[in-house]
Structure formats: C-alpha cells, structure tokens
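Just one protein chain is left out here, and the rest sit where they should.
This part shows chain A:
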Amino acid sequence: MNNGAGRRINGGAEEDDDEDDVNGDLDAWERTYTDERSWESLQEDESGMLRPIDNQALYHSQYRRRLRSLSSTAARIQKGLIRYLYIVIDLSRAASEMDFRPSRIAVIAKHVETFIREFFYQNPLSQVGIVTIKDGVAHCLTDIGGSPESHINALMKKLECSGDSSLQNALDLVDGYLNQIPSYGHREVLILYSALSTCDPGDIMDTIQKCRKSKIRCSVIGLAAEMFICKHLCQETGGTYSVALDESHFKELILEHAPPPPAIAEFAVANLIKMGFPQRAAEGSISICSCHKEAKVGAGYTCPRCKARACELPTECCVCGLTLVSSPHLARSYHHLFPIAPFDEVTSSHLNNPNCKLQRNCFGCQQSLLDPGNKPGPAVVCPKCKRYFCLDCDIYIHESLHNCPGCDSLRHS
C-alpha cells in the first residue's frame, strides 16, 4: 500500500519516500505482500479465534487524506452537484496484461462497479455513461443515464480486449455526447487507461483544445506508467492525473472521483431547474407505467405535470420531460454543502489545561477513552462543542454520518 515508486506522480510525494527502491525487482502484486507482511499482524484471542487486525495505520492514512482534502476545499461551498460523467475504459490489448491479478481488465471491471454504485450514492441527480476503446475505435457502451444496474450489466458482458488504444477517438466521441447536455450540468470524463501509447487519426492537441472549449473536465487514471499526453490533457482541462501502483491504490484513486468536485463558475452556469416532486401512488392501484409500458400494481410515482406514471425516482418524465425527484434525493447531497469541521487531536496541553475537564468516555459511542493503564488514550475534540470522541467515531462521523452528535445535542440560540 505504501510503496512510493509511483505516488509522486500523484501530485507530489509527501510521506512515503523512505521506502523507495527497496523492492525494485518485484512485481506490484508481490510487493503488496512483502511490504505489508500482513500475516504478522494477525492475532489470536483466548479461544484461538482470529482477532480483527488493528487498523491504526489505515486510520491515520485515511484521516490525513481527509484532512488534506478538507483543507483544500473548506473555503468554498459551491460543488458541482449535477454531474454528467462518461467513464472511458481502455479495452486495448494492454488491458489484458497480468501485472494486476488476475488481469488489468478484471481489476478495472471490479472497481468500476463499486465506483458506479458509490457515485450514484453520493450524486443522486447525476448521470453516467460508459465508452470503451477497442481496436483503435471508441464505442459507446451505454448511453448516459441514471440507473447503476444497467451500466454494470452492460459492462460485465463486454470485457474482451484487443487492438490498440486511441485517446483522440474516445475524446471526440465523448465531446459529441457531452455537448448535448444542459448548460447547468458539469461535464466530466474519467479515463481508465492501460495502454502506453495512443494511435490517433489526427492531431490530438486539437481535440484537447476542443474539450477545453466545451468545458469538459478530463481525468485519467493510468494503470501502466505516466504518459505526457495524459498529463497534458488533464492539465489543460482541469482534471487530475494519477497512476495506480497496485489494486488497492487503484481503488483509492477511482473512489476519489466519487464526491462532487468543486464547482468552477465558468464551467457550468448556475441555473434554476424545474423539477417535480411526484406523490407515491397508493398501494394496490393498477396502472401502466410510461417507462416500461407495462401494467403494474402499486408502487409508482405520478408526474405532477402530465400525470404519467414512472416506476422509480429519480428519472425524467417520458411524456413531458420534467425531471422527477423526491426530496430525500436532494437531501442526500446537502452534506457536501454543510460539511462539519475536522476535529482536533487532543494534545497533552489540552489534558493539562485545568479549564478543559477531562472526558472519560467518547461522547458518541460511550467507549472509554482511557488506555488499559488508565492513562488518557488517543482522542479527538470537536472545535465547536468541545466534546471528546474516539478515533473510530471520528472516522464514522466525518465519512458517513456527517453530523456532530455533540453539536446536535446542544440547543443553538
């Protein structure tokens, strides 16, 4: 996980430099095992069962990564919440290489699936499409749409790799599609690139400028090595370029694209979008839904403008084109706009300060904050409500709950 060889590509190496070049001649997959020596961290309890591995190190890397990303975006509250993202998957013969186990494409497919689910969870109003590059030709696998299942199913059926890869063909295709979307949407491309070359019919620099003019944010995750053309593309269009070292690093990189990026004013025009909030039809009523054209019993939503029936939300009404959402879909995005402040680590000066009374238990889960030796263990403190939390609650509060239990249990005047 923390072998530095390629991480410095990812925008400056911070902490992992000391371990460079130790395991130079091993493959990436071998390195993950030799470096971590994960078998040594296994522990048994009294009855001989395996105990969960102490994840302190993992915690710290996550925590630091989160703090970094928070501090870079803390000032702005504008996020691109309505995203139109094309995932471009390189299915050239380089994708069948076996340096990732079992093969690059299997790893890509597995993590694209997780990514798509996570993406729709975090961006319920956004849409995704998939484009594949094979034999030098870009091909649209799925149209842009809001249903995770249809994308995943389509992708899993088409995983054969052959031929060369062409960045320009893919960008041209995606550019054509993304030019049709409404002006308020954020246009994004995420390219998962396995090849070390691109075989293009024309001048790719023109295409990059075209993408830049159409305000498409292009990001690339490489699986082989850094390429100048990818880096240039990302720099020109405001995206990020990173190269995966191994499978877990690839997963980390791809999931970084799930939270909405900061909104750039010139990229998407702020706008008011007309939306409908349909009522859920009474259980047991029979009607024909407009999306599948089938008679269905109960469980449907009625478009408030044209009264057509839709099966699930969010969607666009097939008859009048109104965007249909329910209020929880909107609410799911609100935590991006009202983030909670990162907690401070409790330092020894905190503990010695007589004004701050030492709290013995985590305010969230009531776990004792004392070490076995009755000394204060690691803890964090909310800067607003001054409540103490354990490290596990800290992660949970910032990564899933998005509420501070301490601040929420105080009445604000």
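The working rule: a residue touches a chain if its C-beta (ideal position, glycine included) is under 8 Å from a C-beta of that chain, and two chains touch if they have at least 3 such contacts; residues count from 1.
Simple rule for what comes next: contacts and distances are computed from a predicted model.
A single chain of the complex does not appear, and UniProt lists its protein name as "General transcription and DNA repair factor IIH subunit TFB4", one of "Nuclear pore complex protein Nup85", "Glycosylphosphatidylinositol anchor biosynthesis protein 11", "RuvB-like helicase" or "General transcription and DNA repair factor IIH subunit TFB4". The missing chain, though absent from the display, is touched by one residue of A:V269, A:V297 or A:A341; that residue is A:V269. The residue touching the chain not shown here, chosen from A:A106, A:L159, A:I181 or A:L370, is A:I181. Contact with the chain that does not appear here is found for just one residue of A:G222, A:P278 or A:G300, A:P278.
The chain not shown here touches chain A at positions 49, 52, 77-79, 81-82, 121, 125, 143, 180-185, 263, 268-280, 282-283, 304-305, 316, 318, 321-323, 325-328, 330-335, 337-338, 362-367, 392-393, 396-397, 400-406, 408-411, 413.
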